[in-house]
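Below is one structure, written out as structure tokens; the observations come after it.
All protein chains but one are shown in place.
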Amino acid sequence: MSFLTLTNIQKSFGTMVAVEDFNLSATKGEFVSFLGPSGCGKTTTLRMIAGFETPTSGTIVLDGGDITYRPPNKRNIGMVFQSYALFPNMTVAQNVGFGLRVRKRPADQIQKRVTELLELIHLPDKANQFPYQLSGGQQQRVALARALAFEPEVLLLDEPLSALDAKIRVSLRQEIRAIQRQLGITTVYVTHDQEEALSLSDRVVVMSRGRVEQIGTPFEIYNFPATRFVASFVGQLNALPATVVDAGSGRLTVGGQEIRVSARIDAPAGSAMSLALRPEMVSLGEGPEGSNRLAGTVADVDFLGAIVRMRIRLADAVIVALDVFNEPTLKLPAVGSSITISFPADGPLVMAPGSEAGSGTSAAA
Amino acid sequence: MSFLTLTNIQKSFGTMVAVEDFNLSATKGEFVSFLGPSGCGKTTTLRMIAGFETPTSGTIVLDGGDITYRPPNKRNIGMVFQSYALFPNMTVAQNVGFGLRVRKRPADQIQKRVTELLELIHLPDKANQFPYQLSGGQQQRVALARALAFEPEVLLLDEPLSALDAKIRVSLRQEIRAIQRQLGITTVYVTHDQEEALSLSDRVVVMSRGRVEQIGTPFEIYNFPATRFVASFVGQLNALPATVVDAGSGRLTVGGQEIRVSARIDAPAGSAMSLALRPEMVSLGEGPEGSNRLAGTVADVDFLGAIVRMRIRLADAVIVALDVFNEPTLKLPAVGSSITISFPADGPLVMAPGSEAGSGTSAAA
Amino acid sequence: MSRFGAWWAWAIFIIAALYMLVPLVATFQFSLQQNPTGEAYRYIFNDVKFFAGLGYSFLVAVITIVISLLIIVPTAYWVRLKLPRLRPFIEFMTLLPFVVPPIILVFGLIRSYGRPPLAITSLPHGSDVVLIGAYVVLSFPYMYRAVDAGLASLDVRSLTEAAQSMGSGWPRILLRVIFPNLRVAILSGAFLTLAIVVGEFTIASYLAPWSFAPYLSQLGVFKAWSAAAVSIISFMLTWAAMGILILASRGSAGRVQIAGAR
Partner (left out) sequence: MSRFGAWWAWAIFIIAALYMLVPLVATFQFSLQQNPTGEAYRYIFNDVKFFAGLGYSFLVAVITIVISLLIIVPTAYWVRLKLPRLRPFIEFMTLLPFVVPPIILVFGLIRSYGRPPLAITSLPHGSDVVLIGAYVVLSFPYMYRAVDAGLASLDVRSLTEAAQSMGSGWPRILLRVIFPNLRVAILSGAFLTLAIVVGEFTIASYLAPWSFAPYLSQLGVFKAWSAAAVSIISFMLTWAAMGILILASRGSAGRVQIAGAR
């Protein structure tokens, strides 16, 4: 049963179309992320749900009521901002209680609720401090408590972690997820960070240039990207030029060597294709029986910490990147040495050069 | 043969000690990174090499000459800044040629060298543009060319990629590495990003609170951290509480289950230890013969894209995080299900609680 | 080089400070010259016209400040929030009082409002109204920049939207969120306006010759020592007010800057 529904939403600023034909229906308690590069329309869409922007056309329905043109202060929606936006003249407790004071709740009830929320965000002893006395991560937790205090129907978060350090970002991300699960509140989360979107969400909406590219679970988005944009924006990707040998049996050549893919190919023999292959799908060595094998030379070994990324050069200047986990006992191949790499037949996605849509694999998802 | 040598460098600002007892000797053509959190003294040390700060004590020797107190404009050192620091009133060509004009080279020679460098950074057609007409990544490439144009003896880079987007950061990182190898210029690179330091450097100097924690190759730093700080700052880490059963044979208990480690243990039976274990060392399932095995329940499954991070709960509320590569065919275990995980005996480092130094493994490096 | 530079910068400050202080000290000496026991000061405090002039100028200043605030605070807030494209236009207007010298402004005002069809100055309190109007224009840049700098340090848009999302309407947003965070900025703008209006001579001498600065000027001709005494008193009041302002802005954790200073 859909709780928050956006139908045919369009938003133009003058002649510039910021969001085009956006459709989404989220169920109660769902965690949905909008993921995309800056300028893709994700924040504009969030601001339309919050009521700070009005759609040029389309409707927004929340819990059965049309809120498309309702002013933001009549919507009962909690919002968390990238800049925290805590009121500098109020203490932590006053900030958290603001929405309840607006709603004219009795003082003792406000007090109780504020205490409850400060415990939820693990800052019970900061009630009487001012925002500038807190660290960035603490301020954003207070902002989260403030947005939740008046029990909104929907929680909106606009890049809430972008202003924080990497380590705090990861820990606060886990905290947001835990609180959201605990309260079961319907949540929309805007981010340009794919790891955040994949890690937090029940479903991810990938956007580009004002349009929805794909809506799906993190697993679907990553493993079965619907469009070339999704494939390249989410995760690392090898885009390998290939030539069709026999479409029916899935045979292709890459860098002069024949491989087989299980994805369906819609092109006659001899035509050029593009194979999308994630670096972590590729293994060193011959792999299990039935794997595709390619011989090449090591062009580059890049030690990234947990992962070692190697770039293997095939014939025709085709480069395949592959990732392996680092181990202290790992013997890294020398640059320039010959090597065999392998990947399973169901690893690569097939994309016609210039086509927008992915292969049949994504339809199966 | 040491080309750039820093000996017993100390720098205080008033009573605050910014850098303490810093020693480094870099060979000609070496790429050295200073890695650490903000305020660890890495930038101050770089600025002393550049001459913008003067050490309180200690000496800096470059190519046999003592430059400790030489003014920055007499040092022949190229510098790249986080903020690009291109001269806004000059074109790209004038920026790149600045150091040569200071050295009063003839105009045709300057022209030739500028063309050469713009080709090196793949921007030959931007010579007559002004900095504000370029993207951030292009500006930083021009800044690199400008720092290299007058053939300095050392190239210094101060967080050159921090102001750029993630994707450009990775590609420019590779470009910097390629140019540095091609020219064979001795380079010192300051960063707080461990992946940058590991990926770029011949050697990494990890710093914390003004002190050197470890100097070593990226592989040594990551796999054999010398101190607890290095182990936790570089990469993800499980810190598992363990109890010694028998130091001689390396037997310990973790969450009530017995394991064996090959690292040397310097503690009597029954004493508490801390095991440092990288998430990517741990595998799902029983692993090969001789692996350590732990039974637990799945607490959390976090889909990060290329990697899936799981958190397994053992007895006594001990949590072990583990990383596996994502595959479309991967069956992720359900949260709450029982599971067995394994890791090799040489995986964990042993740290006495509160100790600064790592186990014997790091001494072997 | 660095040591030399520091020395040189300090030298300039000391010279500049001396340039400001020498007249002050000389004026103080002069005010005591005739009679070291402070006869010049006693004369002032027994002069009805001193209090009348100061009182009038002070009242004009307070009315100017209230009108300025009522116009500027909501305007500056709304421009930051919804009409950022208007900011260059307002900043241009901010420069007008500098480039239109008061001596020219006063002629225009007398011409426009001193004869039909807009003969305001011939009405009772008419010239007071024109004077206050002129001072609102004159103090506009200081007040606007002070308020705008206060708003700039606030992230007005997010604060407004955060309050809206929690159900707050405009009156509450202005009174509970925006205004309390602008207190020091407003105080700073008001104080500057007070100093400017009380000390303004050119326009006052045409439209209100009984006000403080013209009184001081006449006193300078007839009772030079007492004029010096008044100068000293003005200085003291000014510095005291400035001290209070700096203390107030310290109290708010350095979030607000004085008069648009960065």
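Letters A, B and C mark the chains in the order given here, with residues in each chain numbered from 1 onward.
In this text, a residue touches a chain if its C-beta (ideal position, glycine included) is under 8 Å from a C-beta of that chain, and two chains touch if they have at least 3 such contacts.
All values reported here derive from a predicted model rather than from experimental measurement.
All shown chains touched by the missing chain in the whole complex, by label: B, C.
Screening C:109, C:143 or C:163 for touch with the missing chain picks out C:109.
The missing chain, though absent from the display, is touched by one residue of C:83, C:123, C:175 or C:244; that residue is C:83. Within the complete assembly, residues 1-2, 5-6, 8-9, 12-13, 16-17, 19-20, 22-24, 26-27, 30, 71, 75, 78-79, 82-83, 86, 89-96, 98-105, 107-109, 111-112, 118, 133, 137, 140, 142, 145, 148-149, 152, 170, 192, 195-196, 198-202, 213, 216-217, 220, 227-228, 231, 234-235, 238, 241-242, 246, 258-262 of chain C touch the chain that is not shown.
Along chain B, the points of touch with the absent chain fall at residues 50-52, 71-79, 81, 83-89, 98-99, 102-103, 130, 132, 143, 146-147, 150, 156.
Quick note on the criterion: only the chains that are shown with their structure count from here on.
The chains in contact with chain A and with chain C alike: there are none. Per-chain CA centroids place chain B at a distance of 55 Å from chain C. For chain B, the set of residues that touch two or more other chains is empty. For chain C, no residue reaches two or more other chains under the stated contact definition.
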